[in-house]
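All protein chains of the complex are present and in place, except for one that has been dropped.
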Amino acid sequence: MAFVELKAPPPPGNPVSEAVADLTAIAKGLGLTLRYFFTKPVTLQYPEERPSLPARHRGRHELERHENGLEKCVGCELCALACPAKAIFVQGAENPPEAPISIGERYAETYVVNMIRCIFCGFCVEACPTEALQLKRVFELADYSRESMIFTKEMLLAPRPKREREDSWLPG
Amino acid sequence: MPLSQAVKDLVVNEYIPRYPTKRAALVMALWAAQNEQGWLSSETFEEIGELLDLDATDVNAVASFYTMFHRRPIGRQLIEVCDNPPCLVNNAHETMQRLCDRLGLESAAGHGGGTTADGEYTVRFAECLAACDMAPAVQVNYRYYGPVRPDDVERFLANMESFSIETPIPPVPGQSGPPAGAAATPAGMVKEG
Partner (left out) sequence: MAATAPPTTVTLTIDGQEVTVPRGTLVIEAARQIGIEIPVFCYHPKLSLVGACRMCSCEIQMPPPPGQQPRPPGILTACTTQVAPGMVVNTLGPQSTKHREAVIEFLLINHPLDCPVCDAGGECPLQDNSHAWGPKESRFEEHKRLARKGAPLSPLVVLDQERCIVCYRCTRFMAEVPGQAELDFFSRGFSSQLRTIDDQPMKSHFQGNIIDLCPCGALTSETYRFKARPHDLDHADSVCAQCPVGCNMIIDSRSNEVVRVRPRQNEAVNEIWLCDKGRFGQYYFSSKERIAQPHVRQDDQLRPASWSEAIGSAAVALQGVKGRYGGQAIGVIGGRNLTNEDCYALARFASEVLETPNVDHRTGARHTAANPLAEHGLDAFNSPFVDAEGAGAIMLLGTDVYEEMPVFWLRIRKGVKNGAKLIIANPRATEADRVAFHRLRHRPGAELAVLRGLLAALVESPPLEGPAAVEASPPAALEGTQPAQAPPPPTRDLSGLRDALGDASVEGAAEACGVTAETLRAAAATLAGARNPLIYVGARLAIRADAPGLAAALVNLATALGQRRAVSFFPEGANARGAALAGLVPGEGGLPAGEIIAQAAAGKIKALYLVGENVLATHPDAEQARQALANAEVVVVHELFPTETAALGATVVFPATSLGEKDGTLTNAEGRIQTVHYALRTESSARPDWRILSDLSGEMGASLGYAAAVEITRDLLADVPAYAPLADGAIPAEGVIVRQHGGEASDGTGTGGPNASWGAYVPIPEGPALAPPPGQEGLTLVTYGELLGDESTLQDVPEVLEMVPEPYVEVNRQDAARLGLTEGRLVRLRTARGGVERRLRVNGRCPVGVCYTPDNLGRPRVNMILDWAQPFPTVTLEPVREGVAAEALAEAGD
């Protein structure tokens, strides 16, 4: 039993009406081409042209800072726990009181995201209790080696704010 | 300074036999020790612990429960100003402030006072002294005085005895009931409120 029913070939008919039908089809097809010729193109001349991303685009991770330059991340590892791809590794450590790194007693000594494993689901962002982790709109993550896809804390941290608040108690 | 043998004997011979367990005599023992030494040192806790078969930490913890046990030396005159509502509305905080100013202490609301450098006075707040009729009430070495209004502080320090509320209030002539001061309830309350 065939799954697809083949149409029987049309019986030989009037050659004139056949020619008319053929020409009509060509005209229809060219008409479509013509119509798209005048519509706006969907492709971008990347990299010269840049796409405008939706507001909730989930790209590369970034570890945020407070206004005074301290890291928001306290090394709680909830992102690593939430991650379905096991792409995140966090190692906490005690925050040195004389030169604090985060605002809590604890900070992330090591923070690593394996971008090959990451599926950009955003669960880590959802889990973060301090809103330290954001998926930014950076999407150009291709590279030539696997090692370079391991993003360390230095790569993920947001830059220090240009102007730290006056009352900042952080040295430097 | 170790405890005297008299206090130890008192604890062992008087207090311990009174109770079913040795630990029950703890507060009495602490009181006896403080009466002798003026305050309770860690050494005293050790000694009392030995008398009562308790750990010094346990003794210390019990002592810390009661504000009337002192963990550091106090002045010869312990002045306590009541800061519960009736005294509060009668300006007890201001009384405390003036007392501290007068004695050169830094006062802070909620925990007034401190001890003067010469060790003569310790000033602090106390919970209700049950002397609301004489608000703001003050107790000095557990003896009641009052009312010590802010303006009276100078006079109070100069002559405490004139403020003693243990002085019997003379009865109203020709009337046998309660003394006039105690009887003036409704009007007094309205006036004061």
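Letters A and B mark the chains as written, and numbering starts fresh at 1 in each.
As a convention for this text, a residue touches a chain if its C-beta (ideal position, glycine included) is under 8 Å from a C-beta of that chain, and two chains touch if they have at least 3 such contacts.
Remember, predicted model here, so these are calculated numbers, not experimental data.
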Residue of A:23, A:53 or A:81 touching the missing chain in the full complex: A:81
Hidden-chain contact residue, picked from the options B:4, B:42 or B:141: B:42
Touching residues (missing chain, whole complex) on chain B: 42, 45, 54-58, 60-61, 64-65
Interface with the undisplayed chain - residues on chain A: 74-78, 80-81, 91-94, 104-106, 129-130
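Throughout what follows, only the chains that are shown with their structure count from here on.
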Geometric centre distance via CA averages, chain B-chain A, whole Å: 70
